[in-house]
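What you see is the complex with one protein chain gone and the rest in place.
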Amino acid sequence: MAEEKPTGTVLVVGAGISGIKAAIELAESGYKVILTDESPQMGGILAKLDYQFPTDHCGMCRMLPLVGREYASQYCMRKSLFHENIEILPFTGIDSVQGNGGNYRVDLRKRARFIDPAICNELGKCIDVCPVEVEDEFNHGLTRRKAVYQAVPHNNPRMLLIDKQACTRCGECLKVCPTGAINLDAQDEVETREVHAVILASGVQLYNTRDFEDARSYAVSPDVVTSLAFERVLSSSGTYQGGAIRRPSDARPAKKIAWIQCMGSRNRRQHRDYCSSICCMFALKEAVLAKQKGGPEVEATIFYMDMRTFGKGFQQYRDKAVEEHGVKLIRCRVQGVMLKPDGSLMMRYHDPETNEFFEKDFDLVVLSTGQIPFEAHRRWADLLKAPLDERGLLATEQPGMVRVAGKPGLFLCGSLTGLTDISEAIISGIAAAGEAAKFLTALGVDTVKKEDIPEPASKARELPLVAVALCRCGEKTGAAGLDYELFRAELTRYPSVGAVQVIDSICKADGEAALLDSLAKTACNRLLIGACQPFIYRRKLKDVARKAGFNSAMVEIFDLFGVARRGMAEPSAADWTLRAAGEIKADIHSLKYKPALQVNTLPINQTALVIGGGIGGMTAALSLADRGVPVHLVEKEGHLGGYLGTRVEHTIDGLAPVALAADLRQKVLAHKHITVHLNCEVEKSLGTLGRFESQLRFKNNGENKYLHHGAMIIATGGREGATTEYGYGTSEKVLTQAELKRGLTDGNVDVSEVENVVMIQCAGSRQKEGRRYCSRICCLGAIGNALEIKEKNPDARVFILYRDVMTYGFYEQYYTKARAAGIIFVNYSPDAKPRVEMAEGRPVVKFTDPVLKEEMELPADLLVLSTGVDPGESNQGLADALNLSLTEDGFLAEADSKWRPIEFQKVGIYLAGTAHSPMPLKNVLLQAEAAAQKAYTYLSGRELPTAAVTSMVKDALCARCRRCVNICPYGARSYNEADKCIDIDAAACQACGLCAVECQNNAAEVRGWGDKQLMAAIDAKLMDRPLASAG
Amino acid sequence: MAEYAKLSFQKGGLNKELAAFFRGLLENGAVDGVLVPMAQNHKWVRLTLVTSASHTAGVDPFAPVAAVSGAKIASSLTSRPSGRTIAMVLRPCEIRAVVELAKLKQVNLDDVLLIGMDCLGRYENTDFVKFQEQGGTSEAFLENALAGKTSGPDFDIVGACKICEFPTAANADLSLCAIGGGNGAVFIEALTEKGGQTLEKSGMKPSEAPAGRNEAVKKLAAARLEARDKKFAEFRAEVNSFEALADKLAGCVNCYNCRVACPVCYCKECVFITDTFRHTGEQFMMWAEQSGMLKMPTDTMFYHLTRLTHMSLFCVGCGQCTSACPNGLDLMPLFRTCAEKTQARFDYQAGRSLEEEQPMAGFATDELIEVTGQVK
Amino acid sequence: MDLQEVSVKDLWQDVYSAGNLHYCFNCSTCISGCPASHGDPPLLVRNLARKLILGLEEELLDDDTPWACVSCSRCEEMCPMNVMPFEMILFIRQWQCRNDETRVPTAIVEIYKRGYTQAVGVNTELRESLGLPRLNTITNNPEQLELFRAMLMKTRIVSENDYMFGG
Partner (left out) sequence: MSEFEPKIVAFFCNWCTFTAADLAGTSRLSYPPNLKIIRVMCSGMVDPKYVIKAFLNGADGVLIGGCWPGDCHYINGNLKARRRVALLTEVLKQYGIGEERFWLRWIAASEGTMLREVAVQMTAKLKELGPSPLKNMGQMAI
């Protein structure tokens, strides 16, 4: 008998966006996860953002798993995350990490909260009496809080705790605490845990106005806030009360608001010569929100140096902010803010449009603050004895990747890989989880085995007889004030209630035993359990019920205390009890009409199809094949390698695409699990997760091949941008950056004698006609070529005419290096573009110097145009073949740009690389790894159950009108042309019920949310007098 | 492109000429079958599927009766299509119902030649029998109706037709035009490419448009519209509250016949007869005890309000619901007044066009802001 | 203006020797807070740096604005690229004098006459109101003024152009 292999366990440090996503991915792949977070409640920066770019809305619950959804919490993430395989430890630090990959011993320091959340009834009487008031750091000091407080104001459960520094031990709270949950002498607990791998997702410190001296000339009043503090000014759980945005100092409505970009970033003097990448976009978002929430007369002005809108849809968002919302952008970095006697904030700036100075008063100034990464990296480097690279960041195996160099089993993601926006935090989280999963597979550890208790018969057809079990919580009794006897008396009078049991501490062992034997005695066939925090004990209580012979579908759990407490300020015990009894009537009625539910396993074909044989496609294919998944790799051309892999020797950030592609090609062709199909395209693809069928067509001989597979990754890349502007095509002295790069590499562009080289950025890009988006890589490409020219010919004069230099993140150092090498950057505005005329066979470039406002011209020996990246020409064909859609820019439209960036609405199809949008090779590799991990979750050979609660079709009633097919947001319903009926993809269906309402005669119904149940609940809610005729 | 062909006839010879026209369609293979109103015995005219050319003698399309809505027949003929081409002679309201059913995938128009007609109204089925017994003929009815007189001694055309503002057929391939043709002549109008080819193939000589047709149609439609608005105003003044509606529906016995007759109620089985509405004794007692008494059967207003919500967007105002009610409840004004409001809310008109998306099929992010009245 | 003719390559190297002036990405921080930028013509430090980088020697040679700098060094304190703009101003002044003997900055005549560069006396009442001692400025010590003038006369620029300094 194979000796018992341990269950793979991963420690994820930091429960911000990236940490949560990494934890969910690993949990969904069947591994155990310990998710810790320094702060008392999880969420990181996410908890402070009510509105996220680009939809200006919330959406974090779309991070939750779709296919394995019933193993995770199915409610808003502000009520915390729950997943069977994830153990969440908030307020827990890492004291030490011993050992190495495969067996780490980690000392976790569970910081003392001085209030035991298990006992605390969260009514907050202690808060009322606490005399100590301090600044609330969640709202960045905009609001104040007591020494006993809730870390995140809108989270639930509240998880109250005491701030030891602020607490004066006056003991007032002890007097009023009804449950004795407070212990002022509690100590931190240190616990050692064994894990196989560690993912660092702790995030980095943000620039603030207290600890950094260069902020002193700006932070002159409380009305100068950081961008994160401004998010709290916008939030209703911060200081926003509706109608107007109020100044923190005197609560006067703020009508004129200014943003100052690059606060703390792009500053050689302070040794922070990097860009924090996300501040431009969240400044635009905040400006738009300020105008929406502050009223029409709000003026929003952003002072910037380069508006870095490099990502997918970023440029459109900027255009919309400027054109539709009237946000003003001024290219000037102000030297400081002056506080005037009346409290308004004066700023003097130079407006390049009019070339004049202005002194303007603002009501509120927001400092767009960036990242300060070094301290976090150094702390981890010391703790883990891991090497730092020359930039002072944790060295990773390949630049920007997620594997910590020299430390197998140690990964990092989120802003530790460089401050990232939400979508990249999610992608790096998935990629880190993927690498960790690969590491665990190689280690040979096992996934979680479920102790399955057989599911008894559902007895759904029997006359309904409901048993009700009420937990009398040992600790919380006094607080909730429920009069259990009155409760029992009220419930027993309802018809079809078989038995009412009051059981002490149902969550504890003896409570469980008491429940078991009380159920054995009743003839009831349905069970309703009243407990606290049902979402935590749900699975466990259902297992107990199963042991007592109740089918888990026939068991429901309601939040006994939450229901009673809702909305009643100081109710008497009787009020609460009758109120709770009234609420429970609906649950009893609804349970009576609940049908039997059926869980079966997902039919998963354990093969993957990867479309696109470029570096991204090959990386994804290898990542899956290395874990034993058979992969079919389809490539349109006659060779593997893709655009970069066959043309570009080296990139500015140190990657060597041609060499990398050669290595990948060699591994792919030799891999026993990978079948390569060259000159081949996907003609048509039908089916859903686990059951795809694709028709492959070979271009050279027109043959077709049919393939069955379980998941699909699209990595079809893009094309070099085309242009006809600036005289391209009329002289061989006018090249594109790609042509120049090739010419420099293979030598047939000789720069040794050139005198003047002029480069023009955004040729055909970021314009209403032509490419509306920024292709993100051309500034890097131009600077790379310019530096190479200077290297080969130091006397050459190189000018780069640009609109915004998009060297975001740590790429800023290349922009600085280029300037230092003598390359002269000239800014131009889109409505005064440079003009090119031919004179004596040389292109003469005419432009206006933005600083001196003088017309200048320069004859160029070489004019190089940065034409960006066009979407792949096969994108439209592919979208039609797979029933996907394209964005207005012609790239593939992902399911959710922030929370599901590499997935589609239809589950089972994943996306990587330039098919998503133009991106540097580093990001292509990251997305390829993440896409492989998403596919591997279902192709790992594990048996995956379908959800119990899904939609179903009563075929006899179905008129085949297909209204339910069109309305499904997940494409989980399709009309089966052959059998003339509606097919449901049990994996993709999320039981949202839209189809059931669209179908007028209940042919489409969600099992567990049927009309009968809901109508019974409505009846129960409206009955004035109790059901029984007595009284 | 509306081409016309003139079909003149001696007195009493209208149906003979029409029979010849339909026989021509079958003989020249334009269609494999013709669904057309035909006299079945001396009293009744019923929609009949004629497949042999020699059986068209009894056709009587202009008979002022529609025993069952033609749209329901079209649905059963084409929801699982035979693959054969069928010409269907239908009244304007039936064609508008067919347009809605096509969008609901209940009718497949691929192999259908739609033949519309001018409709001057229809009698209730029982009244039509009296009309026949008193020797009434379609020709006579047409003549009188065109002169504005549609009533018989103790009966008149159905309420729905009195207020129907769509006397002529749109969305059809061909149309039998009686208005403006003068006595002794009916015109066949080709409205589509397919219609034009069928006309050519049938050897009919093209003729100029009937002289006074447009004004006559406009005048008739305007008169009907005025009658409609008067009827709507009357009905709305009378039925504007729950009590009034309950009073109006007091005679309803939940026989659901109005749903069976309604062409756009396409569900195979209405939800009100599924187990969702098969209540237990305990539930009846519960409701009764709430206010001390309970009319049985229950869910009457529930049924009508739900039917209004489900189908008022597709209601074409054909009046079959009123005709079908055994207790004489005049449901047509209830459904048409409601349909006017709900269709107007989405700027939609039932039967107007095959391409127009039905309101519940789509949605947009920034629409209907007034529903919640909240701006972020 | 055709850069090909006008621009002197690497002009900045023989003017500025406090590191690499090219680091400047003309972000306008220096000019937005510069007190001398209020003057007419305004001193635009950023523009001077730009002229140096573009090698516009002619324009720079007879540009008087560097002399308007009040040496408050705010630009230097706040310049994110640390190109020491105040040092640059001084380098430009020295370069101008080196390359153009006729260059006598009008400011020197003023200084010779007045004996001071910044008028601090204007704050006398303010100082008294705050109980601060009177400043012993040069205007109260005529003999010091003479010594100062004699010292200036020894400098080449003043001695060679003594006609401008009242003999």
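For reference, chains read A, B and C in written order, and residue numbers begin at 1 within each chain.
Rule of thumb we're sticking to: a contact is a pair of C-beta atoms (placed from the backbone, for glycine too) under 8 Å apart; a residue touches a chain by one contact, two chains touch by 3 or more.
Please read all numbers here as calculations on a predicted model, not as lab measurements.
Counting contacts over the entire complex, the absent chain touches A, B. Interface note: of B:51, B:183, B:290 or B:327, the residue touching the hidden chain in the full complex is B:290.
Checked against the full complex, the candidates B:144, B:257, B:280 or B:306 give a single residue touching the omitted chain, namely B:306. Across A:57, A:144 or A:508, the single residue that touches the chain missing here is A:57. For chain A, the residues touching the chain absent from view are 50, 55-59, 61-62, 64, 74-76, 78-79, 122-124, 153-154, 156-158, 235-237, 562, 565-569, 579, 583, 586, 895-896, 905, 967, 969-970, 990-994, 996-998, 1006, 1009, 1011, 1014-1015, 1017-1019, 1021-1022, 1024. In the full complex, chain B touches the omitted chain through residues 236, 239-246, 271, 287, 290-295, 298-302, 305-306, 308-309, 312-313, 337-338, 341-342, 345-346, 359-360, 363-368, 371-372, 374, 376.
As a convention for this text, only the chains that are shown with their structure count from here on.
Centres computed as Cα averages put chain A at a distance of 54 Å from chain B. One inter-chain figure worth recording: chain B and chain C are separated by 94 Å, centre to centre, where each centre is the mean of the chain's CA atoms. Once the centre of each chain is set as its mean CA position, chain A and chain C turn out to be 54 Å apart.
Those residues of chain C that touch chain A in the shared complex are 1-4, 7, 9-10, 20, 22-34, 37-38, 42, 46-47, 50-51, 53-54, 74-75, 78-82. Residues 56, 292-293, 495-496, 956-963, 966-967, 980, 998, 1000-1003, 1010-1012, 1015, 1019, 1023-1025, 1027, 1029 of chain A are the ones touching chain B in the complex. Residue ranges on chain B touching chain A, taken from their complex, read 79-80, 104-106, 266-271, 274-276, 282-283, 286-287, 289-290, 310, 360-361, 375-376.
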